[in-house]
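Of the protein chains in this complex, all but one are displayed in their positions.
Per-chain residue numbering starts at 1, and chain names A and B are given in the order in which the chains are listed.
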Amino acid sequence: MSVLIKQPSGAAPAAAAAGGKQRIRPSRRRKQRSGYLFLLPWFLGMLFTVIPFFASLYLAFTDYNLFTEPNFVGLANFQAMFEDPRLIQSLKVTFIYTFVSVPISLAVALLVALVLNRGLQGLSIYRSVYYLPSLLGGSVAIVMLWRYIFGNDGIVNGFLGLFGIQGPAWVTDPQFSLSTLIVLNVWTFGSPMVIFLAGLRQVPGMYYEAASIDGASKWRQFRSITLPLISPIIFFNLIMQLIGSFQTFTQGYVMSGGTGGPADSTLFYNLYLYQKGFTEFEMGYASAMAWLLLMIIAIFTAINFIASKFWVFYDN
Amino acid sequence: MALLDLPLKRKLAKQDQPEDALTGTPVSRFSRHLILCLVGLVMLYPLMWLISSSMKPSNDIFRQLGLWPENWDFSNYAQGWTALDQPFHVYLINSMIVVIFSIVGNIFSCALAAYAFARMEFTGRKLFFALMLGTLMLPGHVLLVPQYIIFSQLGWLDTYLPLIVPNFMATNAFFIFLMVQFMKSLPKELDDAAQIDGCGPFRTFVRVILPLCVPAMATTAIFTFISTWNEFFGPLLYIQNQDLYTVPLALRAFMDSEGQSMWGPMFAMSVVSIAPIIGFFIAGQKYLINGIATTGLK
Partner (left out) sequence: MKKTASTPIPRRLVLGAAVVAAGLALSACGGGGATSSGSGGNVELNFVFWGDANRAKMTEAALRIFEKKNPGITVKTEYQDSAPYADKLATRFAGGNPPDVLAMANRSLLEYAQRGTLADLKSFPELNLDKVPETTLSRGEVDGKLYGLATGVTTIGMVVNKTITDQAGVTIPDDKTWSWEDYAKFATEVTQKTGGKVYGAGYDVATETGPIILARQRGEDFYTKDNKLGVSEKTIEDWFQYSVDLRKSGGYPPAGFFEQIGGSPAQSYLAKGTVASQIIPINNFRGYNEAVEGEVVLLRIPGETTGERRGYSADPTMLWSIAAKSKHPKEAAKLVDFLTNDAEGAAEVLTQRGVPINPEVADAITPKLSADDKTFVDMMASIQEDDLPPAYVYPKGASVVADTLKQLTTEVEFGRVSPADAAKTFMEKSNAAINK
């Protein structure tokens, strides 16, 4: 651990002035060292991130199972994955969940943010009420609650019953079990909503004033002013929500008791990965699965970035 | 990515502004309030039902679906408390241990890193910063298997170490970023004044910058609390011993062993498990909401 030497009085070695860039002055070196020192925990953390990153790439090409030495098996894991009906099912489940719940969630978030944005009393109360569920949505307690709310005798079917509708067996019917989790994800719209709200508040009011003077309708204002100006935020929310929902685990696990049932209808990709890697200990296969998901996420993120050129508007 | 650009302080100031003039006609305002209230009610209904069910006798819970219990039964809490192997407060304490160490680790390591990125000069700073931002978008599951193997080799399975130690290594880019933004908004004159006084970077950090970063640290602490308290996957993977269970694991064990009839106690313990989150939320909303708003807008 280097001892920091006190600076000579009237310091300011204008080192940079006289070609200091070529030679690193002692004080500069000192600064470097302190910089690195401060970053020491982060360096350790990066080590702890980068090494596993490449290790899992390596493992994806082996048949490691924690008991024996890993053997290189080439593309065997990936081949097996394409023929694994449960893997394909897990992709299906994850995709359906993502591409249904994320758009709905963002739309609701934006809608509510718009309603809230127009100078309302008690805005912060509403905002808090809507935000709270998003803090609880991933907790075991809430997912368990959801299971009972949608149970055969739960309040959802009870509510439907008031209208004479016989609700389905939400939790045990493979057709409907995923919808309960989609509803749960939409329930947590509060988080993107807060971000939308903050963004909406930054749209200068005078744009709207000018537009209404010009006789533009509310809808026109929304389309031409609001949307473009908050498009970066929509983009941000979209990316973060997509990445997050591809990695769903807890909800699937708790709703199905760890099985991904009924009939694998809640078998999220990460849940299947967990089953393969940590209950059957096929760690090579699980690593291959992890990399496949990584690539899928990367591809979708890239698509989004490319597409963003067409609809995201940055005011520079 | 040049998003709408405002330093955090100005944003904080804006949030505390009095609300914009009430717009729209009273009718439109009323109808908006109506809609918002309805939506709010639907949002909160599950939570209210949970709380009310925790105070009903188990048999009534699905028989009488209304919010107001016909028969009150507070014994659910006492029953649930002792239903598992250990009294529930053991699990609460376990979670607290993990959470407190995680908070300390996060604040400690992320503040250090943030200061380096925000205020210090050294070769590679830009590169490292970009790298750090990159890890923000890295899906963590891809590191799962090798990290598990590492921990297993270290003999750390069935302890809290795999859950706590990574927090001491500034692995949460989110918080580093939050703090960097915050520190950047602090005037450089403070640093200069400290340097003139003869403070080295470390003293400057501890004596000058850190105390001013209390809002950012509070945000970090609250977010860490909430996400760690709720965390299920990590403990599921690394903790076998029932005595070491954190609250989410304990709840799930409850569901596994008694979940098919002891609903009352189970819901009671569910309420107990989310109460701290609700508490922290109420106390620290400002930090939470500003926190995520910041990252969004950056």
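In the analysis below, contacts are C-beta pairs under 8 Å (C-beta built on N, C-alpha and C of every residue); 3 or more make two chains touch, one makes a residue touch a chain.
Bear in mind that the values here come from a model prediction, so they are computed numbers and not experimental data.
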Study note, to complete from the structure: Out of B:184, B:203 or B:286, the sole contact with the unshown chain comes from B:203
Check your understanding: Just one of B:160, B:175 or B:267 touches the chain that is missing; which is it?
Key -> B:160
**Study point:** Positions on chain B contacted by the hidden chain, ascending
**Key:** 85, 94, 97, 101, 104-105, 108-109, 112, 152, 156-161, 164-165, 168, 197-200, 202-203, 206, 240-244, 253, 256-261
Practice item. With the missing chain put back, which residues of chain A would touch it? List them for me. Key: 1, 3-6, 9, 66-67, 151-152, 168-169, 171-175, 257-259, 261-264, 278-281
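Please note the rule applied: only the chains that are shown with their structure count from here on.
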Check your understanding: Where on chain A is chain B touching in the complex?
Key -> 4-7, 11, 28, 31-32, 34-36, 38-42, 44-46, 48-49, 51-53, 55-56, 59, 66, 112, 115-116, 118-124, 126-133, 135-136, 138-142, 144-146, 148-149, 151, 153-155, 158, 187, 191, 194-195, 197-199, 201-202, 205, 229, 232-233, 236-237, 239, 243, 246-247, 249-250, 253-254, 257, 270, 273-274, 277-278, 283, 286-287, 290-291, 293-294, 297, 301, 314-316
Review point. Which of the residues in chain B end up touching chain A in this complex?
Key: 1-4, 6, 11, 14-15, 19-24, 29, 32-33, 35-36, 39-40, 43-47, 49-50, 62-63, 65, 108-109, 112-113, 115-116, 120-123, 125, 128, 131-132, 135, 137-150, 152, 166, 168-171, 176, 195, 198, 200-203, 205, 226, 230, 232-233, 236-237, 248, 251-252, 255-256, 259, 263, 266-267, 270-271, 273-274, 277-278, 281, 285, 288-289, 292-293, 296-297
